[in-house]
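Missing here: one protein chain of the complex. Every other protein chain is in place.
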């Protein structure tokens, strides 16, 4: 399942459903990204997507993860719109036979989502709003997977 | 929170609670280990712990993870007793400021739990029961962290 | 004629998100936008701004059908 949502969501409810009735899946990894308050510096985070295009791009990233790590299943849910401190922004879960693949696929998905997914992010703080770009760390994180593939 | 439980549990309920009311935690990674049916070869998994001793050992592993990865919080819940196919065996969640530390700490905790935690595991299948030992892969997985520490 | 979409900082700069713009090629759309709003015209030609026509990324010059959706995508910030 891949989706965007304007409504707040509970990552636990998604994990409950995702982990039910699994017979041959030994491993489920998940990641939840939360909006940080940054000690009051970020009051609201605003995420914009390009409906249709954004989901299609995420689906492509998900397909890569599914093939590369032999996943049995995965879920990506991404919040859009205005997000308050402490609220979940993104939830990713991966299911596979063994834990190494589940962990790596979850890590891979997050690295690609954080640097390659079509979102535009604005932070609203006490001094106004600013658009933000991926951190250098996000670019470095995603480069790991491309180097590994070459070697 | 570190605990052992004889009762079945829902990993999603644990994640819901763990992810609530976080202000400065940007990242929560989780892992759920499920009993595999192995196409009917494993009907029931039986896990034995040494009450008190097992929790203390897990607490020591958790303390290492907390320090090494600068975690804000963590949870380890491990099932003991008889476990049916598809039921959760272990749930680990880690919370930190950024996702790299949360992922690595979760991975680290699982590697140590799978090879170093005091559990004895018996598989009940159609041909009877057998006690099992860690896979070679589990030993290799945990060795990664010890090599990294040295270098 | 195309439906032009702006995202992220481009939307803030232009003060609109979606508009009908005359033009049968991407170059014509760009020229029309430039004529109306020089700052926007410059921004959509800037480094890292990608163009999607009917939700597919395009490079260089393309013709635009009457009902096309043309999106200008500034550098993405990731999720």
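What to note about this one:
Going by the order they are written in, the chains are A, B and C; count residues from 1 in each one.
The working rule: a contact is a pair of C-beta atoms (placed from the backbone, for glycine too) under 8 Å apart; a residue touches a chain by one contact, two chains touch by 3 or more.
Please read these numbers as outputs of a predicted model, since none were measured by experiment.
When the full complex is examined, the chain removed from view is found to touch B. When the omitted chain is restored, the residue from B:16, B:43, B:64 or B:115 that touches it is B:115.
Shown as candidates are B:15, B:90 or B:106; the residue that touches the absent chain is B:90. Of the residues in subunit B, those that touch the hidden partner chain are 33, 47-48, 50, 52-53, 56, 78, 89-90, 113-122, 131-134, 138.
Assume only the chains that are shown with their structure count from here on.
Shared contact partners of subunit A and subunit C: not a single chain qualifies.
A centroid comparison over C-alpha atoms places B as the chain most distant from subunit C. Taking the mean of each chain's C-alpha atoms, the chain closest to the overall C-alpha centroid is A. Inter-chain centre distance (subunit A to subunit C, centres taken as mean C-alpha positions): 27 Å.
Centre-to-centre separation between subunit B and subunit C, using Cα means, comes to 50 Å. Residue numbers of subunit A whose C-beta contacts span two or more other chains: 33, 114. Multi-chain contact residues, meaning those touching two or more other chains, do not occur anywhere in subunit C.
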